[in-house]
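Let's look at chain A:
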Amino acid sequence: MLLAVIGRSAAVTVAGLVILIAGFLLLHAQPALREIGFVRFFADASWNPSPGPEGRFDIVPALVGSALATALAALIAVPIGITAALGSTFFVHRAVARLVDSGVGVLAGLPSVVIGLWGLTALVPWIARIRAPGASLLAAALVLAVMVVPTIYVASRGAFKSIPKTCLDGATALGMTRIGILRAAVLPTVKPALAVGAVLAITRALGETMAVVMVAGNVAAIPRSLFDPVRTLTANIALELPYATGLHRSALFAGGAGLMALTWSLVVLGRCISRAWSGEHND
Partner candidate 1 sequence: MTEARIHRSTTSKSDVAVQTASWLALVALLVPLGLIVGDLLMRGATSLSPQFLVDSPSKAGREGGIGPVLLSTLLVMGVCLLVVVPLGLAAAIGLNEYLRRGGFAVRTVRIALDVLAGTPSIALGMFGYAFFCIALGMGVSILAGGLTLACMVMPLYVRLSEQALRTVPDDVRAAADALALRRYTAILRIVLPVAAPGLFAATGLALARALAETAALLFTSGYVSRTPGSLLDPGRVLAVHIFDLSMNVPGGDGPAYATALVLVALLLSVSGVPRLVRGFTRRWSHPV
Partner candidate 2 sequence: MSQIDNRARALLPWCPMEKTAPCCTPRTYLEVTDLTVKYKNTTALRHVSIEIPRGCVTAIVGPSGCGKSTLLHVINRMTDAVAGCDVRGSVRLAGAEVLGKGVDLRMLRRRVGLIFQRPNPLPLSIAENVLLPLRDHGFTGREERASILERVLHEVGLWDEVAQRLNAPAATLSGGQQQRLCIARCLALLPEVILFDEPCSALDPIAAEIIEQLICRLRNRYTVVIVTHNLAQARRVADFTAVLWNREGASSLVEFGKTRHIFERPTQGLTSLYVGGVTG
C-alpha cells in the first residue's frame, strides 16, 4: 500500500516538474512581457537590453540565428546520418557496421563542451583561414551537425533494422536493383521513423548551448553569409544571464520560455508523427 502511494506520487511529482519549470520561467519572464510587451521583442531595432529607457529587445536575430544554425545542421546531418545508417544496415560488411555503431555510440556520448572545445581549437582556426575570425554560422552549424548526427543515425538504423527480411527477399526475387528495392520495400515503411529521428535531432540542435556559444561568435545580428557570426537563443542566455539584472534578466527568461515553447512543440510534433505511424501499422 505504502509502495503504491509512493510510486504513484513519485510519478505525479515527476510529471509536475514540467509545470513547475514552465511556471518559474514564466514567473521571471513576466516583468519583461508586461513592461516591454510581446510586440517589442519582434519590432525593436536591435538587441541592446541595457536596463533603462535605451533598452532594445529585438529577439529576432537570435531566433534567426537559432533557426539558421539548426536548419543548416539538419541539412548536413540528416542526409549523412540516414545514408550512413542505410549503408551500415544493407551494404557494408557486418564488422564495419559494428565498428560504425560503436563509433557513433562514442560520438553520441561526447559531452557538448568537448565537441565545443574541438570546434573552438580546431574547427574555428580552419574556418578562419578562409575568412577571419572563424567563429561563425558555419562553425556553429558544423559543430551542431557533429552533435546531432548520432541521433539521426541511431534512429534510422533502428528503423532499417526493423524491416523484415521477407520484405527484401520478395523484392530481390524480382531481380530489382538495390535502389529499386530501397524505394519499393524500404523507404515507405521507415519514412515516419526517419522523420521522428530528424525531429529529435532538430530539437536537440535547437536546445544545444555550450558547443554553439563556443564557436558562433555570438553577435546579435542577422548574418549575411555563412562566415558571419550568429547568436542563438541559447547562447544569448548563456552569455548574458550571469550578468543580467532587472528587465534585462527578465527578457532573457522570456527568451528561455520561448525556447522552451519551441522545443516542446517539436516534442509534441514528434509524438504526433510516431502516433500516426503506429496507428497506420495497427490497421
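One rule holds for everything that comes next: a residue touches a chain if its C-beta (ideal position, glycine included) is under 8 Å from a C-beta of that chain, and two chains touch if they have at least 3 such contacts; residues count from 1.
Inclusion criterion for the candidates: all candidates are chains of the complex that A comes from, given by their letters.
Note that the structure is a prediction, hence the values are computed from the model and not measured.
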Identity of the candidate that touches chain A (this complex; choices 1 or 2): 1
Residues of chain A defined as touching candidate 1 within the complex: 1-4, 6-18, 20-21, 24-25, 27-28, 79-84, 86-92, 96, 100, 103-104, 106-107, 109-118, 120-122, 146, 149, 153, 161-165, 168-169, 172, 175-182, 203, 206-210, 214, 234, 237-238, 241-242, 252-253, 256-257, 259-260, 263-264, 266-268, 271
